[in-house]
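Of the protein chains in this complex, all but one are displayed in their positions.
In this document, chain identifiers A and B correspond to the written order of the chains, with residue numbering beginning at 1 in each.
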Amino acid sequence: MAGHSTYEPQNAGAKWLERRLPVLSLVHGSFVAFPTPKNLNYWWTFGGIAFFVLVVQLITGIVLVMHYTPNDALAFASVEHIMRDVNYGWLMRYLHSNGASMFFFAVYIHIFRGMYYGSYKEPREIAWILGVLLFFLMVLTAFMGYVLPWGQMSLWGATVITNLFSAVPVVGEAITTWLWGGFAVGNPTLNRFFSLHYLLPFVILGVVMLHIWAFHVAGNNNPVGVDPKSDKDTVPFHPYYTLKDLFAIVVFMILFSWFVFYLPNYLGHADNYIPANPMVTPAHIVPEWFLLPFYAILRAITFDIGPIPSKLGGVIAMGGAIAILFVLPWLDTSKVRSANYRPVYRFFFWLFFFTTIMLGWLGSKPAEQPYIAWIQFFTVLYFAHFLIVLPVLGLIETPRKVPDSINDAVLGKSSDAA
Amino acid sequence: MKNLMFKSARALAVVAGLAVAGPALAAGEGPHVEKQPWSFAGPFGQFDKAQLQRGFQVYQEVCSACHGLSYVAFRNLAEEGGPGFSVDEVKALAAEYSIEDGPDSEGEMFERDGKPFDKFPSPFPNEQAARASNNGAYPPDLSLMAKARAALRGFPWFVLDVATQYQENGPDYLYGLLTGYHEAPEGVEVPEGQYYNPGFISGSTLAMAPPLSDELVEYSDGSPMTVDQYARDVSAFLMWTAEPHLESRKRIGFGVMAFLILFASLLYFTKRKIWRDVDH
Partner (left out) sequence: MEHTDTAEPSRRDFLYIATGAVGAVGAGALAWPFIHQMNPDASALALASIEVDVSAVEVGQSITVTWRGKPVFIRQRTEKEIAEATEVPIADLPDQFARNANLEDGADASDANRATTGKEAWLVMVGVCTHLGCVPLGEAGEYGGWFCPCHGSHYDTAGRIRKGPAPENMLVPPYKFSSDDVVVIG
């Protein structure tokens, strides 16, 4: 992460530390003097916003564990204890439950930003892959966290998702039994999910550090998509982007607070205020909103594909929808990074965005016609974007002229505006 | 930046347009729930203490025969943001209940008078006993009922609800259910031991007999003694049992919002001042 530091320790203590563990110059080089393209727009603040929400989740999560009991007989009541008796317990829980949604909201914007501006392209492939890994870890963590209150949606969501593994040929049943620690989702399942839900956020934190390290090697991408060529193209991270990110975080907190204080249950599901009952399934099993597009793709495969039964096909399609993101850097054949200079790609980008929104909406609908047909249609669009549009478009599209440098682009824009 | 924002807005408009153009897909999922006026709705909403007290009276005299309130303690009735009973009233009220405690020094369970820290005792010792007394139906606990029921809102309402802060789906549903008992229309078969109610969330008949009737509960504050008023009062009361910190949540929320807007404005000007010397 270092390499840009002009840091000179000022006092004796700092000098003493610097000779033994150069952590101050590391921080200085990575988050103070770090040369950052001067043209980053507000879409670039969502990485910092996501990190902020991760910290909120870690702190409120540690607090909630001080009062929560991971036991199938006590979990639901312990959550109500938090909501009713613990000092500011309701605030801690609503921050945490809505924080999960906020985290995904910020990360989705962060991912779409990366796609629009081609941030995954050479030499930032590893940063992108680590990002997809982070997203996958978030999905796992959020899923297991939703199980902990042990309401109806907790139990049945866990049942449905763990049953996905039963689609695996031959060993499927052995895997689900192993995951459950029994013959259905029960107390052993709740305990291991609790353990992993506590562990994974720290893994996420570690991978975040690698993610930052990876993109600090190449430096930030930027809206023009041209690497900085001189000092004119960059500003030091502090105070320019510390202030800009902080401003964006505080604006984001307004949205966050809107949900926490005024709509705390809007993003949740009413059925999760009913204690888990293994004898009765709720009428509609619906995951949280941020998993809906993948849930839709799971249900798109309603037919057998050769030797693959539809159940396994759905699981493969859903897994593939995330897995395909890992190889995105090699599917896009265009050398131009920013969609600002790729008019045809820009159209397909927004089509892809629309596709994911529609998949999300359809994922919340019951598994019946005409929804299934629409889900299949948009699932085809989803995969076609990666497997057909991106490889072909790079070969046939004529991009607009890319500016020579960031500074040229910025000055050009200013004179346009004037 | 502006260009991009414009385009995203346009894309979102397309999304919205298409979704609206779709047929009324949401129809036929759950009962139709009428919005009711509630004192606790909106960013400054507060409970009407008199209404909560009346609602508690309805719960106590009618609902509590079959439905528990097991997450609520007597002391909660005297706590801030609730119905506003005095501590002495709550002590007297709790003492009317008999609570199983023990074991004593002989190892026997015994009954004693309720104390403010006790939770409301449930009318049945367990689910099986409840079903046995109710023709196989299980009267659910009401502590969280106002948050555990919600009719689907459908597009575009679920988007607009974010802006209008509509969170009263639960009490609206409860009110609709309690006032929804009718003669079954021609051709609708009502099974033995069931009652017709189109306001019910799963199916149009349920095992609960119409619990309310005019003049059933004697109000002392001059409020109308009608099914409509009883239903409103008890729904409001159940909103409080489900969300006892609603008032302080909204009050703190307003302070947080005001602070964040001030802080964001200051940061905005600070940020602009710092960036003034950079061509960007």
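Following the convention adopted for this analysis, contacts are C-beta pairs under 8 Å (C-beta built on N, C-alpha and C of every residue); 3 or more make two chains touch, one makes a residue touch a chain.
If you're wondering where the values come from, they're calculated on a predicted model, not measured in any experiment.
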item	value
Residue of A:66, A:171 or A:367 touching the missing chain in the full complex	A:66
Options B:75, B:149, B:232 or B:250, residue touching the unrepresented chain	B:75
Chain not shown: contacting residue from B:130, B:146, B:246 or B:267	B:267
Interface with the unshown chain - residue positions in chain A	59, 63, 66-67, 81, 84-89, 91-92
Touch list for chain B against the chain that is not drawn	73, 75, 79, 105, 116-117, 259, 262-263, 266-267, 269-270, 273
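The rule is short, and it goes like this: only the chains that are shown with their structure count from here on.
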item	value
Averaged-CA centre spacing for the pair chain B and chain A, given as whole angstrom	32
Sites on chain B touched by chain A in the complex	1, 4, 7, 11, 14-15, 18-19, 25, 29, 43, 71, 76, 140, 143-144, 147-150, 155, 161-162, 165, 167, 169-170, 202, 242, 244-245, 249-250, 252-254, 256-257, 260-261, 263-264, 267-268, 270-271, 274-275, 278-280
Residue numbers on chain A that touch chain B, as the complex places them	38-39, 41-43, 77, 80, 83-84, 90-91, 94, 223, 235, 239-240, 243-244, 246-247, 250-251, 253-254, 257-258, 260-266, 270-271, 273-274, 283, 346, 350, 353-354, 357-358, 361, 365-366, 371, 407, 410-411, 414
